[in-house]
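Of the protein chains in this complex, all but one are displayed in their positions.
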Amino acid sequence: MKLPAFEYACPATLEEAVALLASRDEARVLAGGQSLVPMMAFRVASPSLLVDLRKLSDLRRITIDNSGVRLGAMVRWRDIEDDARLVSAHPLLEAAVSHVAHYQIRNRGTVGGSIAHADPAAEMPGIAVTCDAEIAVVGAAGSRVIRADDFFIAPLVTALATEEVVTEIRLPAWPPQRRWGFREFSRRRGDFAMAAAAVFYDVDDTGRAYNAHIGAIGVGDRPVRLTAAEAEVTGKVVDVAVSERAGAAASEAVNPHDDIHASGAYRKSLIGTMVERALQSAAGVRVI
Amino acid sequence: MAVSFEVNGKQVTVEVEPRMTLVDCLRYQLRLTGTHVGCEHGVCGACTILVDGEAVRACLMLAVQAEGCKVVTIEGLSNDEALTPLQASFRRHHAVQCGFCTPGMITTAHALLSEEPDCDADRVREVLSGNVCRCTGYISIVEAVLDARSAYRKP
Partner (left out) sequence: MRNSFVGSPVERREDLRFVRGRGQYVDDLCPRGLLHAVILRSSVAHGRIRSIDTSAALKLEGVYAVITARDMPGSPPRIAMRLQPLPEFTPFEQSVIAATKVRYVGEPIAVVLAASVAIGEDALERVVVDIEPLRAVSDCETSAKGDRLLFEEHGTNCAMTFTAACGDADAAFKAASHVRHERFRTGRHYGLTMEPRGVMAEWDAATSRLTVSGAAKVPFFNRRILAKQIGLPETAIAMVENDVGGGFGARGEFYPEDFLIPFAARHVGRPVKWIEDRRENLMAMNHARQAEVDVEIACTRDGTILALRGHAHVDMGAYMRTNGAVAARNIAQFMSGPYRIPNIKIQSSLWMTNKAPVGTYRGPGRFETDFFRERLFDMVAKDLDIDRVEFRRRNLVPASAMPYPMPTITPFESRDELDSGDYCLSLNRCLEEFGWADKAKLQGQLIDGRYHGLAVGCFIEGGAAGPKETARLEINSDRSVAVFIGSSAVGQGVETVFAQIAADALEIPMDRISGVYHGSTGYVSDGYGAYHSRSVVMGGSALLDATRNLHDLIRATASKRFGCAPSEINISEDRIAGPGGVSATFADFAGLTAEGFFLNKKHTYTYGTHAAHVTVDAKIGQVEVIDYMTVVDCGRIINPMTVRGQVIGSLVQGLGGALLEELLYDDQGQLLTGSLADYLLPTASDFPKLGAIVTDMFPSPINPLGAKGAGEGGIISAGGIVANAVANALTAFAVEPRELPLTPQRIWEMVEAGRPALTKASAQP
């Protein structure tokens, strides 16, 4: 499982990085390497050139202000864990990231890498879609911002042009009274989700939910918001009954494929249960 | 290409192809065979080393990415005269059988205890869940790591 041969470059600036990516067919970005290197070990990826972003320290910043949370593409899972501000600034992000992989991987893996890799069972793309994130990228034509919903196209396929580099993931500001929940089921701790639900909603003066966002991870080609489930929550006081109806709507809305870890039917049921439990967690009415 | 970095306190410069992983560089070029290769796809943890004080999977790092870094392997966490408290604890608790996962386990445990000397059993299990052992069933390894905490706590 030795890697196929490739050229390697370690540019000092983002412009250089983009130019290098544009210079070759099959050039790829190397961030943490935690997803790319295993693919190369199995020779299912054979880039001609790896462009290492390790020198781009500007991409390592976590910025928290009134506009929200901005994660530089090279921010590692560990950096998110270590940043105490995020516990209140974005508790849903914090909760989701705690499920990512394992200790050693968290010291190298990056948010930008996860977003660009676009595994439908990964937590970060799911959080990006659920939270209406924007993904800032830089390419040969300059910089642009892509809505998360438009960014993920298919498993391992994104809207990035071949020479574009993700520079930042921007999450909207998080009001302190927001209710949220994150429930994931994986075979073992740290494994990819068999299915996961990321939910949040705001509550009006009468205790009813609005602005409901329910995101499903691992049950399709890309993470999606489950609008039918959101409709079950909107305008209601979230209780067990509401959570069960939303869960049922979530199951109804998805059509996952069979794979060696789970059948489509099982995943369909699983996402319903995850949505149900995430909502119960958000509402503070935990049943399990 | 030439890569320069520090390994176990010593500066080295090696000539590598970009595709050479850091674990292969350590094992074959620097003859530091204490770090083991168990899967080459980032799952088993046998290749765990410290890079700038953090535990990483050496099979997922390219040697060229180690430029300017401080690398510590199991050899750098050992000495001839005596076992370190962590090593002695592994021995005392029979946390070693075939020995193949052991360097990775010890390196990971050392990283954890260095940062979190008061970690509890759940945290130890969580962190070690990225290191596969096929022989011990983990119970004795967790016991060994917990028993070594006192050596890492500040007096």
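In this document, chain identifiers A and B correspond to the written order of the chains, with residue numbering beginning at 1 in each.
The rule is simple: a contact is a pair of C-beta atoms (placed from the backbone, for glycine too) under 8 Å apart; a residue touches a chain by one contact, two chains touch by 3 or more.
What you are looking at is a predicted structure, and each value in this text was computed from that prediction instead of being measured.
Asker: Write down which of A:Arg61, A:Arg187 or A:His257 is the residue touching the left-out chain.
Answerer: With A:Arg61, A:Arg187 or A:His257 as choices, the missing chain is touched by A:Arg187.
Asker: With the full complex in mind, choose from A:Cys10, A:Leu270 or A:Ala283 the residue touching the hidden chain.
Answerer: Considering the complete complex, A:Leu270 is the one touching the chain left out.
Asker: Which parts of chain A are in contact with the chain that was left out?
Answerer: Against the missing chain, chain A presents residues 1-5, 38, 42-43, 185, 187-192, 194, 260-263, 266, 269-270, 273, 287-288.
Asker: Which positions on chain B touch the chain that was left off?
Answerer: Spelled out for chain B, the touching residues are 17, 19-20, 27-28, 31-41, 43-44, 46, 73-75, 78, 83, 87, 90-92, 94, 96-103, 106, 121, 124-126, 128-142.
Note that in this section only the chains that are shown with their structure count from here on.
Asker: Just the number, please: Cα centre separation of chain A and chain B in whole Å.
Answerer: Comparing mean C-alpha positions, chain B is 29 Å from chain A.
Asker: For the complex, give me every residue of chain B touching chain A.
Answerer: Listed in rising order, the residues are 1, 17-19, 21, 24, 40-42, 45, 48, 51, 54-57, 59-62, 64-65, 67, 108, 111-112, 126-127, 129-130.
Asker: Along chain A, where are the residues that touch chain B in the complex?
Answerer: Per the touch definition, chain A meets chain B at residues 1-8, 10, 30, 33-34, 37-38, 41-42, 50, 52, 54, 78, 101-105, 107-108, 188-190.
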